[in-house]
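For this view, one protein chain was removed and the others were kept in their places.
Entry: chain A
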Amino acid sequence: FQDQAEQFFRSGHTNNWAVLVCTSRFWFNYRHVANTLSVYRSVKRLGIPDSHIVLMLADDMACNPRNPKPATVFSHKNMELNVYGDDVEVDYRSYEVTVENFLRVLTGRIPPSTPRSKRLLSDDRSNILIYMTGHGGNGFLKFQDSEEITNVELADAFEQMWQKRRYNELLFIIDTCQGASMYERFYSPNIMALASSQVGEDSLSHQPDLGIGVHLMDRYTFYVLEFLEEIHPASQTNMNDLFQVCPKSLCVSTPGHRTDLFQRDPQNVLITDFFGSVRKVEITTETLSLDRDVAAVESKFPEEEVATEPLKYAEQLPVAQIIHQKPKQKDWHPPGGFILGLWALIIMVFFKTYGIKHMKHVF
């Protein structure tokens, strides 16, 4: 029974979050929105609720005036799969998808007026899936055609999350050109990263649909979606299978992954640890007594009896010091030599013009 309980806490996480970001706008970047929505769909299907998903889409494809099939976003040609259903909840839309907002979501430094649906309220037992797609380059990812996030910034944001205990384990997936450059700089523990292409390679798009007129998906995410369609909440598929998802023959680019910062062996990491929100519930009829542990815990932290009086405001900031802090402003006066010289010149000019004989009236 102890083994079963051990297995219950094997993975170390108690809740799952997902941050799915599409950074490109404009109609011809339809595929990036479709990428993100496919992952959203899979993640929701596997159990993560909308309250634990932060979905950021930089443009509206479903209701775009150029969409010949309004209110739909297809991921397969011939309109086989509509990933924009009736219950898509977009948290950050259009111009709200900025580098600043993304970093604020990750680090939690959000203004108090932000609604709960826009916050990443993770704790130190959360497994977070972060999926990003868009246009990128060596070391950066482009947001909205006007700004960029660099791999250094991203690594620092994850370090902030680690120091603030905002995640237990983090899976970072990126589908852009030269995507591997984005995970090169990570230095915080418990991060596993996957990318669709190596540095120097471009990620390619999959199929155009002639009815809609644009490419519908990127290759890597297309094959990831196919792979995820076969996962169900109870499947035991592990991460090594995800690493094999898109070989070079199908993807043209070489997908990469990074597991050196991750403490568990990828063989032991289930797909549903990140993509699903699995609740293992075991019903037991036996009672477990936890008294032994409680007493041990209590003895470790005796209550401290230190009576501290609250400081009054006046004592904290001596008012007298504040009043006399600024130096008194002195008005500037021109130097005496200057005034003397100027007026001497003026008087000389005056008497030169009007004749020296006037001077004797002065003296």
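Note that in this section contacts are C-beta pairs under 8 Å (C-beta built on N, C-alpha and C of every residue); 3 or more make two chains touch, one makes a residue touch a chain; residues count from 1.
Everything below uses one rule, namely that contacts and distances are computed from a predicted model.
With the options "AP complex subunit sigma", "PIGU protein", "Embigin" or "pyruvate dehydrogenase (acetyl-transferring)" in hand, the undepicted chain maps to the protein name "PIGU protein" (source: UniProt). Interface note: of A:68, A:213, A:233 or A:341, the residue touching the hidden chain in the full complex is A:341.
Interface with the hidden chain, as seen from chain A, comprises residues 329-335, 337-339, 341-342, 345, 349, 352-353.
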